[in-house]
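The other protein chains are all here in position, but one chain of the complex has been omitted.
Naming follows writing order (A and B), and every chain is counted from residue 1.
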Amino acid sequence: MTNHWIDIINTDVAMVMGSNIVENHPIASKWLTRAKERGAIIINCDPRYTRTSSFADIYCKFRSGTDIAFVNGIINYALENDFINKDYVLDYTNASFLISEKYSFNDGLFSGYNNDTRAYDKTFWAYELDGSGLPKKDLSLQHPRCVFQLMKKHFKRYDIDTVCQITGAPKDIYEKVCRTYTSTWAKNRVATWLYAMGTTQHTHGTQNIRSYSILQLLLGNVGLAGGGINALRGESNVQGSTDMGLLFHLLPGYLASPTKADQTLEDYKKNNTPKTNDPKSANWWGNYPKYITSLLKAWYGNNATPDNDFGFNYIPKRSADYSHISLFETMYSGKIKGLFLFGQNPAVGGPNTNKERKALDKLEWMVAVDIFETDTSVFWKRPGVNPADNQTEVFLLPACSSIEKEGSVSNSGRWVQWRYKAVEPIGESRSDLWILDALHKAVKKEYAKDGVYREPILNLNWNYGNGAEIDFHKEPDVHFVAREINGGFVQSKEVMILKDLKSFKKGDQAPSFATLQDDGSTSCGSWIYCGSYPGHTPEKNNMARRKKKDAVNNIGLYPEWSWAWPVNRRIIYNRASVDLTGKPLDLKRWVIRWNETTLKWEGDVPDGPWPPNDKYPFIMKPDGHAWLFAPNLNDGPLPEHYEPLESPVENYLSSQQVNPAVKLWYKINPEGNPVGDVTKYPIIGTTYRVSEHWQAGAMTRNIPWLAELVPDVFVELGYELANQKNIKNGDLVVVETARGSMDAFALVTRRFQPFHLNGKIVHEVGIVWHFGYSGLARGDSANLLTSHIGDANTMIPEYKAFLCDVHRKEGGAA
Amino acid sequence: MKISRRGFLGAAGTGTLGGIVSLFGVPKNVKAAEIPEIKTVQTTESTTICPFCGVGCGLIVSAREGKVINIEGDPDHPINEGTLCSKGMAIFQLAVNERRLNKVKYRAPGSSEWEEKSWDWALTEIAKRVKKTRDATFVAKEDDGKIVNRTNGIACLGGAALDNEECYLYSKFARSLGVTYLEHQARI
Partner (left out) sequence: MKQINSIKDNLEILAPFISGLNKYLEKSRALSLFKKLPIRDDKENINERLSEGSYLFSPCGIEIRESESNSLALELVELLKIHLVDRIDEIKTINDYLVSEKINPHDIILSTIKNEGNKIRKQIQQLNLSEDLFTFFLIFLARPFREQAAAFLLEEINKLIWLYGYCPVCGHWPALAHINEETGERTLWCVCCNTKWKFKRTQCVFCLNENHEFLEILSPVNEGSYRIHTCKKCKRYLKEVKSNDAAVNFPFDKMYLGTIPLDMIAEKQGFIQESILTVRYDNSTGNELLMYRQKAIKEKISIN
């Protein structure tokens, strides 16, 4: 989230698209309710009429997988009617930048496409630079190759009629959505965009979000209170786990994990540190060398020296895609022998679970750490499998629950909140912290004598206050770990911060990432968390703060409640909430303002301390501007509509049926990856969640109260389809795709209505996906139906749109 | 400073107003033994954050004699202001639940049953598997002579339900082994 939960109250118009906030983030919807009570208009766009829809002022249905067409149409509406915040667009976005003559767009393809590699040469979309290396601009926004004009041309194709043919949205309601949302171009009006997995889980998920962002930027809604682009995160610490680099391509703090091209630390710095010739660009990623060097010092301590490149080559290098789908494809091929699982249940939550469960069969060993038996940890006795045929060794380690240990979690709004231990872990269960500490110690012992390339293990900096030996009764001190993440000085050092020289002693904790160094004098486990624990005692643990006092602007920031990364900034990109003189665009709900007397910013922590207009507001971009045109994405600089891998219709707009830059697993590894055809599977399928269960169900399906509330899996379908198929509410039905089938109870409702697509009537059904064969509440997993195909940038699977068929199960009356 | 017990006892004895005076009184000639025994129970209330979705609602956990007796929404938390959803309301059964794992379990190849094991045994055996797999699959350099220092034989999943400090150690631990198949819920 650029903003945070409480800030939703500040909005005038809230768009909920790709999320069902009322059912899946019920407490967050409290803030939406309060906004509504203050007069805000709530818009909800969803294939299904959800509880969020019933709460909204405007509900517009649209077909799964057509977000881009839907939102591009709103963008076009804003551009055509000039409903844009001109000053904002001119000053803070790259609208005026000129793009290379090589850029073009034709029949669904951007220039630079290579058919064989299914990849673009992105240099075709580069900025045109002037003699000093700065992007050329046309501040009149008239140049035919300026971003603004290219956008006008690109989005013009998304007129209202076209959009409605593609999406199945009713024209009158769609027009109302366009009109209402774009009303926030006015400086005294603001809109927020709330989305979740309904947006990301598509072959064009990244571009879905791009379209939201472009619209928000054109309307001048980013950086303001009540505005922003807000991903509603579904897991208590999926923000933090990402911040800590638990993804193949990321180290902690969003530093890229090294690739084969990074043979030395110098290579790595060169390949990753962006440069700018513009003195007004803060280019914050220019600090890359400081953050990677400090990370290496945190990981390898005294064993990280200039002589060994600070241990840079201890970190494994990637030379391919190792994302979830790829991981399971490789496991299926038998190349992955061992698997660690910490609280994840891919036998239910992974796409194409038939294939992923079979992939697990190929493992030699599995270590599953969880608080309950999960479907994944008992995969060897799943229905239809004879355990005797399965040769995998499984170690199931009992983890304790969150109230039996101490530590921090980061919520969707980047608030890092501290949790205390209320009671001791039950039985022989232990915290994941203890388990990880013990695993490292056990492995290190194993490598004491010999082994392949032992240095990364033996030289790992690992001392958390509980001794060198494994001791069941000694937890690692979580405060040691938290302080390592925050970082500090390993040598005494004088540091220039703005105009002040500050001296730090060896052992001092770092107060903020502005003090981190690239010479090995500082260590820091995750630079964005620098400032979370800037001292040695628990009193300095900012994450544990609980002072419920608002900031001077009184917009619900609560700056002394917990701590938010980065540097306790509650609304990021907030320098875009003021004009070039530092005066808030919205005086009523100001986020920051420049005080002419004190020459200081007031309100939230600004994106950098510089006076107004000294630096451009979007400090994480090398050019300092928000990117309406994004020349760095794999599938194009502007969002373009493509159909999902499985779609009931042909692409109305171009001959490119599917995102041309996605990896086609069904071609690379055909086995277990069939694609369905509309003639056999004419119905659109999607998946969703209910309030009473959580994700893959490992926790909630083992809680008696919740299992009783929602004991069975169901498929929801509309009356028209149910009548056609002779299905009644409560019937046991079979849902089938090319990859698998499942049994579910039919829930026949008016919440799904057929779509009229360019003269064709298409139905959609939705299946709750929490279920599996383990636990108290059991049922077939909806992901038996989904496929191995992912987004072109993130590789997030396309769970939310596929083709299926539904029929009554023989003898399956309820 | 000491407070009179007389008043309270007075109330006990006569049924008059004596009781209130104890609140404001100075010591009167009362012996400790005269204080009635009212047995008490001790409760601690500590704060935590809900382990389900990403809203980050605050909870208060009440514990007595080392056992959880109640979990409720934290009324002072600025996000949830004491309220909870159906899942948050059920967290008590996450803490007190006979289905929880409380022993290390091991399933041998081909077996249809779990066996209970000790931590010592499991950690040692896991470490052996890790070393065997890692050593067998480790690639220091690719064919083109470029350093990669990784093992593709081990994969690591999970983390979105762990604390930040745990995720950080997981990230560090996995990389120390050379794991690049390191993924979690954020990808799916």
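In this text, contacts are C-beta pairs under 8 Å (C-beta built on N, C-alpha and C of every residue); 3 or more make two chains touch, one makes a residue touch a chain.
From a predicted model like this one, the values you see are computed outputs, not experimental measurements.
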Hidden-chain contact residue, picked from the options A:254, A:420 or A:480: A:420
Touching the absent chain when the full complex is considered, from A:57, A:267, A:560 or A:579: A:560
Hidden partner interface residues of chain B, rising order: 1-5, 7-8, 10-26, 32, 35-36, 38-47, 60, 72-76, 81-82
Touch residues of chain A, complete complex, unshown partner: 420, 545-549, 560
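As a convention for this text, only the chains that are shown with their structure count from here on.
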Geometric centre distance via CA averages, chain B-chain A, whole Å: 26
Chain A partner contacts - residues on chain B that touch it in the complex: 44, 46-58, 61, 63, 66-68, 71, 76, 78-81, 83-91, 93-95, 97, 99-112, 114, 119-120, 122-131, 133-138, 140, 142, 146-188
